[in-house]
Structures are given as structure tokens and as C-alpha cells.
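Okay, handing you the structure first.
This part shows chain A:
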Amino acid sequence: MSSMLEVRDVAKYFGGVKALDGVSLTVPEKGLIGLIGPNGSGKTTLFNVITGFYVPDRGSVLFRESNDLVRIDGLNPNEVFKRGIVRTFQIPRLFNSLTVLENLLVTPLGQRGENPVRALLRNSWSAQERELAKKAIELLKAFNMLRYANSKISELSAAHIKMLETIRGLMTPAKLYLLDEPAAGVDYLMAKELFTYVRRLRDEHNLTFFIIEHRLEILMEYVDYVYVLHNGKLLSEGKPQEVISDPKVIEAYIGV
Partner candidate 1 sequence: MIGFDIVGFMISWLTLFGIYAILALTLNLESGTAGITNFGKVVFYGVGAYVSATLTAYLILILNGVDVSETPPYGIRGIILLGELGNKNPLLNIGLLVLSLVIAFAVSGVLGYLLTYPILRVGPAFVGFTLLSSGELLRIFLQHYEPVGASKGLMAIPTPFGWIADSRLREVTYLGLVLGLLAVTYVVTHRLVNSPLGRTLRALRDDEIAALCLGKHVPRIKATILFIGSGVAGMAGVLLTYYLTSVNPNMFVPAVTFNVWAMIILGGFGNLKGSLLGASVITFVDRVLTFVTPQLGIAAISPDYLRWVIVGLLIVVVLLVNPRGLLPEKPIRTPAVDVILEEFRGESK
Partner candidate 2 sequence: MVFNVKSIALLVIALIIGLAIGYGIASIVGGGMVTTVTVTPEKKTYYIGFTLPLSGELSSIGKVWEKVVQLAIEDLNREVQAYGFNVEFRAVILDDGTTEEKALQNVQSLVQQGIKVIIGPAASAQVKVVKSYVDSNKIVLISPSSTAPTLAIPGDYVFRTVGSDAGQAKALATLAYQEGARKVIVFFRNDEYGNAFADFLVSYFREMGGVAIKLSYQTGLPDYASEVATLASKVQSEGADAVILISFDTDGANILSHAAESEILSSVRWFVSEGPHGAGELLSPAIGQFASKVRLFGTRPLFIANPLYEGFRDRMKQKFGMEPGVFSENLYDAIKLAGWAILRAGTYDGEAIRAALIEVAKTYYGPSGWTFFDNAGDKALQDYGVWAIVPRAPEGYQFKDVGLYERGSIVFLEEAYS
């Protein structure tokens, strides 16, 4: 299987702290890859490098564009998104004053009505707007959230909020999802439900997933492959069962 994302020898320093120190990893197409590691091991920093918040001090990040791998490190986060990388956050970042439907409608690229001159001419964008609204409704239907379409974010449950943050990326032709602790703050059963959805998304929409998770045990059932990060370095990698029995991993988790 060809790779979707390749991280090659990436390093990122903050002052004297080596947040990432030569990390290389590969996320294959249609993969469901886990990234685990104790607090402060550099997981979120790696996501920040991939999504363009940080420019790496060394190394490169490559992303599949049709048949080539193209460097994306150094791009701004908005440009990274335009190439098909969607990111979610540990604490979901939704637009609280907008409704669920509007949260979805913010996402699509190339909206004519976002141009200030065209925004004045309703006719120039209303057809596109209707199409997008229909698409959003289909999505909400598919994930059983249609009845919340006109609700404000504050009226949703924690799980629905996480779900909404994930599915809004589907309004665009997304290829790769970076999920930062999707199961944080959600109970065990709900977490399982979330990962079931993730699997469904991968299969139905041909997506690739790269997931940060703190709790290994939830992840193990779902992912194909796991990378373990410790002190900014790759500690171990492999199939979930191999990794979980790796003594180095156990030591890193329990010993710290």
C-alpha cells in the first residue's frame, strides 16, 4: 500500500527542550494508525508540525498529492487543510455562536459567497449555498444528527460535539484525518462508539486516520499499526499487540 503521509527525521526544539528529535514515520493510505506515548512525549507537537503550526527545525513532512509525495512542512495551516488534512483537537474547537448546520457550512472551500463583492450579490452564491446545505443535511442524516441541525453547540452532548468536529471535515474532499485524543473526556462505551464511527468513515469515505491516544487499551482493538513516542523520539512501532507487550513501552508508561 502506498503511503499517504511521510514524516522524515523531523526535529523541533523549544529553547533547550527537544520536543521532537528526529522522528520518522509513515502513514499508509486507508490506514488507521495510532500514535501513543506518555504526557509530554511530543505527540501534539508532531501534529502541530504536520498541520503547519510549527516549522520543523530539521527534516521534512511529505503528503500524497495524486501520485507524488509533496513537501508540506512550512505551509500555513490553512494551506495544509486545503491539501486534504483535517485536524481535530483534544478540546473540540467548534464555533459556539453558530448552529450545527452552520458549523458544517463554514468548512467547504471555494465558497463564492466568501468573496466580499460576491457576498453582496445574493444570486451569485445562493445556488451553491443550497447545494452545500443539502450535502450537510445528508451528512447529518448519515450520522443521526439531523434533529440537531438548528441547535447551538452548547445544546449538544460531549460525544456529539466530538462527532461534529470530525464530520465537518467531510464537507471537503479530505484525505487524511489527524485526531488528537478523540476519546478524551468520554466514557469507555462512548469511546468505543466513536471508534466504530471512525472505522465506518474510513471504509465509506476512503479516508486515512492518524490518531493520538493516551489510553492504549481503547485504541488497541481498532488500529492497524501503532507508533510510540517517548521524549521526542520513536520508542517502538508495530501491530497493537506487539507494541503493548514491548518491555520498552511498558517501562515508559509505568516507569515515568
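Candidate entries met the following condition: all candidates are chains of the complex that A comes from, given by their letters.
Operating definition for what follows: a contact is a pair of C-beta atoms (placed from the backbone, for glycine too) under 8 Å apart; a residue touches a chain by one contact, two chains touch by 3 or more; residues count from 1.
From a predicted model like this one, the values you see are computed outputs, not experimental measurements.
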item: For chain A, as assembled in this complex, the candidate in touch from 1 or 2; value: 1
item: Candidate 1-touching residues of chain A, taken from the complex the two chains share; value: 51, 76-79, 81-82, 86-87, 89, 93-99, 101-103, 105-107, 109, 111-116, 119-120, 122, 125-126, 129-130, 132-134, 136-137, 146, 149-150, 168, 172
